[in-house]
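With one protein chain withheld, the remaining protein chains of the complex are depicted in position.
Letters A and B name the chains as they come in the text, with residue numbers starting at 1 for each one.
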Amino acid sequence: MSLSMENLGLALFNLLLVILLSPLLEGIIRKLVAIVHSRIGPPLYQPYLDLLKLLGKEEIVSSNNFFFRYSAVLGFGAILLVALLSPIAAAPPLNAGGDIIVFIYMLSFSAVMIMLSGVTSESPYGVLGAAREMMMVLTVEPVIVIALIVAAVNADSLQFGAIIAHFQNNPFPLSMVIVGIVLFISIVAQLARLPFDIVEADQEIMEGPFVEQSGPKLALFKWMFYAKELIFAAVFVSIFIPWFHSEVFIVNFLYTLVKILVMLVVVGVVHVVNPRLRIDQAVRYFAVLIFITIIGLAFALAGS
Amino acid sequence: MGTILILLLLFPILGAVIAGMVKKGTNVIAVIAGTGALLLTAALFLNLPPDLSFRTVPVQLQWLQDHLVDGLFGFQIDPLGLIMLLVVVVLGFLNIVYSTAYLSRGNKEHPTEEGRQRHHFWMLLFVASMIGVAMSPNLFQLYIFWEMTTLCSWALISHYRNEDSLKAGFKALLMTFSGGIFFAIGLVILFVSTGSFEFSAVSQLSPELKGWVFFFFLVAAWAKSAQVPFFTWLPDAMAAPTTVSMYLHAAAMVKAGVFLISRLAVANSDLAFGSGLLVGIMAVVTMLVALYLFFYQDDLKRLLAYSTIAHLGYVFFGIGLGIMGSTTGLMGGLMHIMNHGVGKGLLFLCVGAISYVSGSRSIKQLSGLAKTSPLIAVAFFTGMFAILGIPPFSGFWSKFYLLIGTLDVGGTVGILLLIPFLLEIIIAFAWFLHVGHKVFFGRVSTTASNAGKLPFAISFALVVMSVLTLVAPVVALFLVKLIFI
Partner (left out) sequence: MNPIQLFIISTLLLVLGAIVTWILGNRRELTSKLSTVFFALSSIGVLSVVFTVFSSGTAQLNAPLIEVPGIDSGLLLRIDLLSALFLGIIALVSFMVALYAVRYMNLKIFADLSLRAFFPVLMIFFASVMYVVVVVDMFFFFIFWEIMTLASYFLVIFNKRDKDTLRAGFKYFLITHIATALMFIAVIIIYLQGGSFSFDALEQAMQSMSVSNPGLLHLALLFLFLAFATKAGILPMGDWLPDAYSSAPIPASSAFAGSMTKLGVYGVIRIFVDILPVSDFSQTWGIIIALMGTISIFVGTLTALVQEETKRLLSFHVIGQMGYIFLGVGMGVYFLNVQPVLAIVALSAGVFHLINNVCYKSCLFFNAGSVVWKTGTTNFNLVGGLHRVLPMTAVIAVIASLSISGVPPLSGFSSKWLIYQSSIRAAITNPLILGFGIIALFISIVTLASFVKFTSTLFYGKYADNNTKAKRKEVPLTMMIPQIVMALLSIIFGIVPILPLKYVHKSIASLLEADFFPPMQSIYGTDSLGGLMTNYGEGVFAVWNPLLLTLVGLFCILIAYAFYRSGSAPRRADTTWYCGEEHSDEEVRYRAHSFYLPFKKMFRIRIGKYEREGVYPSIGYPKITFGNNLFKRITDIDKWFYDPLVNRFMALMKRFSATHSGVPHLYLLWLIIGTVLAVVVLFLLAGHSGHL
């Protein structure tokens, strides 16, 4: 079926990209933040060092519970699966395995793992963080869902491959512009960047769900975040910025990379110039965003 | 066959006389008389013509040849009479069995044996006169037995001989007897115009006269069956011992009223639509008035009395539908004579049992009885569901037929009757469920916690009646079907 050589190669490529390249993007953002802060900042490869260090560090087990022990592994595994389901420079390798609904739900699976790690830690900070994570999912997810549905309605398919192909060959409607903007704002929250790093909020609740995580588990969680950044950015740019498409894979890839970089720079800037919102402010903020996406949806249904 | 019928009428009378005379063993005599009546009824059923011809050609036996009118006195056996007969005899038997235990020193509400003999005498006479009503071949004989039941009920309601019960007995006598006058007037007009007392003679009247005669009979029946506006004697009659109330409500007396109208409706298929409408509307009004008065009752027996008024309204309602043209509705009404009798009888027996074990009938004072007397709880809920029309218990079947009948009549009339009828069904359901919860569940109140044990006779009657709520609709359906073939 879908396991042709080409697909296999693409799958490997996606995996490697997500695993290996994502810390670099994090490094770039850190550097950027440092520049705005007028600091020298860490070297670009610092995230790699962090991860390597953590992977070898002692793991402190404070709760003898399956989900406390393995939520990081499951979460990271899920994000790798998401990587296979998402289009990075090309149609997703598992285009025949799942559509955007599956994509959204697999993403929420990783969020569930974060929550489980929080609630199973028995620390009140962990549970509080998990509750906040849930609330963020509750408010941010609808935006992403509706935005992707707008794309699907326009393309009359739920498959990423078909959607991307549709926008490469057809005019870009107004509804997509509206939801694209909103989606971009919500991605800042999905990536847990300021002003929406409410879940971890290290000054407030000490990394929330990760308060009891240490060693390799913490590494995996951090890595998961880096990977998520990359995937989100890739999905966003390939659906909502589809212009100037090339048939050559490598060109396409480099072009996508540039788009991702630009986007993450913008995210980084937003991150550094904003203070953190309180959770209730964020919730209300997203209520407005959801409303706007629904307007976008109405446009899409009206055919524009 | 003739012997059986005569014995069936005379056996209870004989029993009454003996039970009233002996010094000791009045209980035994009464039970024997009741059993005898039951066995004779069974024999009657076994002797029915196997080809079921009696459903169209009633078995008529004359027992007092008269020179004035041929067949003025006699017996008539037909499906409708059998429905009534079954209710009268079976419930009468159970009632007598029950009363042997109920009228005793073990009874917490009335710990006395005084008047037991009196009770048995009148009760057996009551049974006999109701048998007479059920088997009457014409209106004249029906009238005689009808007034006999009035007399019996007067004596029975006044059983305790205190001021309340004497007053209640007098009131019942006055009101039903006044109704009886209308019966007599109707009878005279009928006889003068047609020269016949036959049930079907009403059809021979001129249309105008037919309306009036039917109306007179209807007034008599309303008074007898405690319908608006003559319903007030029934709740007061609750001063009587519960056994009496049970028989009065479930089988005798009030059923005589509906029986009269059923007889007329079945025998005369050409009654005016307007008469049916009048019957139907008054039935619905009765239901609603009785329903409204539910909410003020604290005494369980009075609550049941109002429920009886409403349910006799159901029967009238069915008859009204029948006159308006819906056979299904009429079937429902006639079935309800038996179905209601069984359910209501069971409820009364339960209330009697409650007052027997706890000495109270007040809804306020009782709670948590299911814990202390589970049998009463089971029986009460069975009876309640039978009355409220929850399948598979008896009341459901007649209600279903009545509803079909209402919609069958259709049109504005149908809808106007349907809505209050439905309201009555639902609100009565809610209220009874509420009362059932209040009395039987929840914390055990002090009154309920003192509850003693039930004697065998009472338990026996409760269990048999509970089973009958399931059996009754089958029998009723069978017999009712025979009427309309």
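Just so it is clear, a residue touches a chain if its C-beta (ideal position, glycine included) is under 8 Å from a C-beta of that chain, and two chains touch if they have at least 3 such contacts.
These figures come from a predicted structure and were not determined experimentally.
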item: Residue in contact with the excluded chain [from B:K24, B:R105 or B:R443]; value: B:R443
item: Identified contact with the non-displayed chain, of A:L10, A:A89, A:V137 or A:I164; value: A:V137
item: Residue in contact with the excluded chain [from B:G25, B:P229 or B:G274]; value: B:P229
item: Touching residue (missing chain; options A:S121, A:S186 or A:S238); value: A:S121
item: Touching the absent chain when the full complex is considered, from A:K57, A:H245 or A:R276; value: A:K57
item: Chain not shown, touching residues in chain A; value: 2, 15, 52, 54-67, 72-78, 80-81, 84-85, 94-99, 101-102, 105-106, 108-109, 112, 115-116, 119-124, 127-128, 130-131, 134-135, 137-139, 141-142, 145-146, 149, 152-153, 156-159, 162, 206, 211-212, 215-217, 219-220, 223, 279-280, 283-284, 287, 297-298, 301
item: Chain B, residues in touch with the chain not shown (by the definition above); value: 171, 174-175, 229, 231-232, 289, 292-293, 295-296, 327-328, 331, 368, 370-371, 374, 385, 390-392, 396, 400-401, 403-404, 407-408, 410, 418, 422, 425-426, 429-430, 433-434, 437, 440-443, 477-478, 480-481, 484
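One rule holds for everything that comes next: only the chains that are shown with their structure count from here on.
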item: Cα-centroid distance, chain A relative to chain B, in whole angstrom; value: 79
